[in-house]
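Questions regarding the structure given below will be posed in turn.
Note that one protein chain is taken out, while the other chains of the complex remain in position.
Moving on, here comes chain A:
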């Protein structure tokens, strides 16, 4: 399929651009030298597969990233939105959900001193990137690229909303064939 071919080539070109601008030089050098540990599948033009069955269509692809450091999430959002623009996907919105703070109050001392406590908190910041009207193959390529470049300490949740055809048995409402029905007793 033409769309999947262009998207694969787009990813390969994009990786050079993104690695040059956004990742620090040390990481780039390291990835090229120590590739024996990364077990990446070789991306060649023969990996493009053409199949007869129609592609899955997604009405909305929602990527939610969470992390402790807001600056890291800012740069990741810039990276993901740039990747979506380069691949030609429609970016619906990219917003920041309110943070969640987990607080613990513990005793400061091992033994006695009940009045002296220590408070810890764990902050989780969120970012949401929503793409609309994405095909299955584009979604797969985009998600693979995004996931491979997730920074350490950042977790990602993906929600896909697919568009399906209405199944045949409920395509027509029952009351249209009402004359053939007989009430059961």
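Operating definition for what follows: a residue touches a chain if its C-beta (ideal position, glycine included) is under 8 Å from a C-beta of that chain, and two chains touch if they have at least 3 such contacts; residues count from 1.
Simple rule for what comes next: contacts and distances are computed from a predicted model.
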Among "WD repeat domain 75", "Mitochondrial ribosomal protein S24", "Autophagy-related protein 13 N-terminal domain-containing protein" or "Ubiquitin-like-conjugating enzyme ATG10", the UniProt name of the subunit that does not appear here: "Mitochondrial ribosomal protein S24"
Missing-chain contacts mapped onto chain A: 26, 30, 34, 37-39, 66-69, 100, 102, 108-109, 113, 115-116, 118, 122-124, 150-155
